[in-house]
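Excluded from the complex is one protein chain; the other protein chains are retained at their positions.
Lettered A and B in written order, each chain numbered from 1.
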Amino acid sequence: MSASGEPAVLLTGNHAVAWGARLARPQVAPVYPITPQTPVLEKLTEFQARGEFDAEILTPESEHSVMSACIPASLAGARVFTATASQGLLLMHELLHYASGARAPIVMANVNRTVASPWAFWPDQTDSLAQRDTGWIQLYVESAQEALDTVVQAFRIAEQALLPVLVNLDAFYVSHALEPVRVPSQATVDAYLPPFAPARRLDTAHPSGWGNVVTQEMYAAHRRAIEDAMAQVPALAAEADREWAAHTGRSHGVVERYRCDGAKTVVVTLGSLCGTAREAVDGLRDAGHAVGLVKVRLFRPLPAAALRAALDGVADAIVLDRNHSPGAGGVLAQELRAAFCGSAGAPRIRGCLAGVGGVNVPPERIAEWVLQTPAGHAPAPMEWMR
Amino acid sequence: MKPIDIGTATWTTRTTEGIRTGTWRAALPRHIQAPSPCHAACPVHGDIAEWIGQARAGDLRGAWRTLSRHNPFPATIGRVCHHPCERACNRAEHDEALSICRLERWVGDTALAHGWAYEPPARARSERVAVVGGGPSGLSAAYHLRRRGYAVTVFEAQAGLGGVMRDGIPAYRLARTVLEGEIDRLVALGIEVRCGVRFDDTAALEALRTSFDAVYLAIGARRRKRLRILDYAQPWVMDGAQFLERASRGAAPALGRRVAVIGGGSAAMDVARSARRAGHDVTVLALERRDTMPAQAEEIVEALEEGIVLVDGAMLLDATPGADGLHLRAVQVRAERGADGDPVVTPVPDSGFALAADAIVTAIGQDPELAVFGPQYAFERGLLRTDASGATGVPRAWAGGDVASGARFVSEAIGMGERAAVDIDRTLRAAAGEAVEPPHAGRGAAWPAVTLAAINLHEHPKRPRAASRRRDAAERLAGDAEVQLALGDGEARHEAARCFSCGTCTHCDNCITYCPDLAVRHAGGGYEVLGDYCKGCGVCVSQCPTGSMTMVEELR
Partner (left out) sequence: MSDATTTGSPAPAGPAEELLCPGHAACPGCVEPLTVRHVLGVLGPDTMAVIPPSCMAIIAGPQPFSSLRIPVYQPTLESSAAAASGLRRALDARGERDTQVIVLAGDGGTYDIGLQCLSSAAERNENILYFCLDNEGYMNTGGQKSSSTPHFASTGSTPAGKTARKKNLAEIVAAHGVPYVATASVGHLADLRRKVAKARAIRGFRLLTLLIPCLDGWGLRDDGALAAARHAVECGAFPLFEIEDGCRYTINQPRPTRPVAEYLALQRRYRHLTAEQTRVLQAEVDEGWARLERRAA
């Protein structure tokens, strides 16, 4: 591990995303503004105005058109980046399926914001989690530094798996909070991320089309190929993170175990809640409780093997879901239960809807939940942290 | 970094050329050669669309050669033909019929101006053929036989060749130089001509028939029909043909100022107009109403412009000489053409009227002189009987022209001469042991004549036909210069461009251009339809501007 010598600059999560995107040298960046993502695109256009970013930035009239533009640009062999949030991501829904079906390695940053209706602008991850079936790889970050690092790693993962990647950061907690961020040099990123050179692309020298109607068998085979690619993503993500560590000294992991050794109860969560949970865990440990945190960084594909290993021997897992799937509760809790279904020695999983709609979740409340989790409880399908 | 292979499920790898959509169709278009309606109507079955196409492209020599396949007298025919081709022309229903006749004149005149000669016969045959009669039918037969290599001798009773073309059609319709030029060119093929020779009896004709390998009898119809009510011995009565013969020699008879011409056909018009040029006041009395007179409509117009008075639908009852000339009594009639060609006339009650004249010239038709044929020949309705190829049934004897047909058109006569020549040639080659095609081979086309419905009119914006121009009437009467003026080169080319070219492909490539399935392509100078892909939609047929594509039902 080599420490990178770059000085730290104060950046918001959004600006860190913009820096990560700039360094990855995308060639096409269609963008459309939506709170709280707008500083990302404004930063990119500022870079361009200063002559420091020569991607083709285009400003279509909607997010649906943004993603519609991204896909053929990617199929033409250009590296593509964009960013959105909430309603914008929802409006892209049709095209998210289209992009993964097209095996287009687009990287998109999504600022997790409540979805209407009613209207609200607060941190909530329902927007991206509701896209979990669209074939996009999904990563969740808890800090501005991680946001920058993950955007760059995302291109590497995407261009090997030939699947698009969604990098998620919580509204305001991550997108707007200022933190010291080490911005790697262009040379470092160039060494880490070679130019995009797909084997197949839209090319007048080899005229071939994409999108003709297929038979049932072709469709099924195509889905199997997508699944095969997904199956390799946890290893690809781990490798990308290791390589990043070799270049920058920073590693974030695919699943992070924080103070889990000997823990009987573990908090499991995504995104900025991890930061809050770390404090709660530290407090509980100081008070002598064997409590840890498992941060799920790679959500889709769910790294089930890594999670089972991380939670091996743990009696109770408390899943904090800052999202809500009506009728089913928290998405991470569902996914975790599914990952452990039929496994021997699975922990009891207590699903907790914490911070839905952006409600503040202080570390004390997390600690209370941990301590108030009865031993041997039969977990309810869902519970709301109030 | 190695990307995962995504397989080929969604990128295309081949073209649709492997998909044979030809299985969809129930009918397949074919590129064909079909007869044009003008060709079908033409008495010489000229390849009209073809020669007009060559003329349109500027290849007048090629056009003349194509014309000359059938007709050695284009400049003549282009002046005097009754042009049934124009009545049949598909363009007539679109805007106006093509000026085929004047275009033929243009090609013929150009050939004469350039002095183009016929190719000599490819081989010389030993057989000898006699042609009796040097008029249009005899000369046509002589031409076609000579081009096939036969030794031909033409026997003509008059001092010069031409028949009715020479002494029946006045110079103002057919200039002497034109006629002589076309006759000389024909004779130059190597035809022996014996003028001033007449066969007066059956023995002489028999001797001729047995001393040649074949004879073609085209002695015409020279016996003038006479009105029974007139005494032709009188100085104030004359036969129209006699009048024209003298006028054509420049010796028009002196008949007194007022001349009444009896008759409604071209001959009557020729007599009337010749008389006018000789200074007479002329009245024409025709049995038929003007619109059913056998004369060509243009001739009637020109005659009226020249100051001739037309009394149509009227019959002469008698003529009585008096101190101030002749008193003619006439009556209005209804006249219809009977089945045998003779008019059926019904006087209109209480419609008698009088006319004054100094002389009467009749031009009411001619009959052939049949006494020279022996009893072995067959006759019907006052004509020598032949089959469709001119064979008389008497060995080695064929016949055609006015002696064997009541049609009385120069172009008919020329056509009959060709058909007989073809049959003579077939017969003589068979006799020489050569392989021959069956009779009437080449007649009867594989496809019906093209109709207007088959022409893509989008390619042909409406345009009027080239305007007729005639010499001013006063100028006409001053001499015998040709009345109908020729088309200029530019006008003629422009007119030729109006030809739809019915049934003769012009290689416009519309069939290729408009096929949605790229199923038509060039092949061997023409076009072929790719059966693998053609869906039988018929767009190529609808876009063809000449009717050269047609749908044929496919039964599979």
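Note that contacts are C-beta pairs under 8 Å (C-beta built on N, C-alpha and C of every residue); 3 or more make two chains touch, one makes a residue touch a chain.
Just so you know, these numbers come straight off a predicted model, no measurement behind them.
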| item | value |
| --- | --- |
| Residue among A:69, A:277 or A:354 touching the omitted chain | A:69 |
| Selected from B:309, B:407 or B:512 as touching the chain missing from the view | B:512 |
| Residue of A:59, A:186 or A:360 in touch with the missing chain, whole complex considered | A:59 |
| Residues of subunit A (touch criterion as defined above) contacting the omitted chain | 27-28, 30, 55-56, 58-62, 64-66, 68-78, 80, 94-95, 98, 202-204, 207-215, 218 |
| Residues from subunit B at the interface with the omitted partner, ascending | 8-21, 24-25, 458-459, 461, 508-510, 512-519, 530, 532-533, 535-539, 541-543, 545 |
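The rule is simple: only the chains that are shown with their structure count from here on.
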| item | value |
| --- | --- |
| Distance from subunit B to subunit A - Cα centre to Cα centre, in angstrom | 93 |
| Complex contacts: residues of subunit B adjacent to subunit A | 1-7, 9-13 |
| In the complex, subunit A residues that touch subunit B | 101-103, 156, 159-162, 194, 198-200, 208-212, 214, 218-219, 221-222, 225, 228-229, 232 |
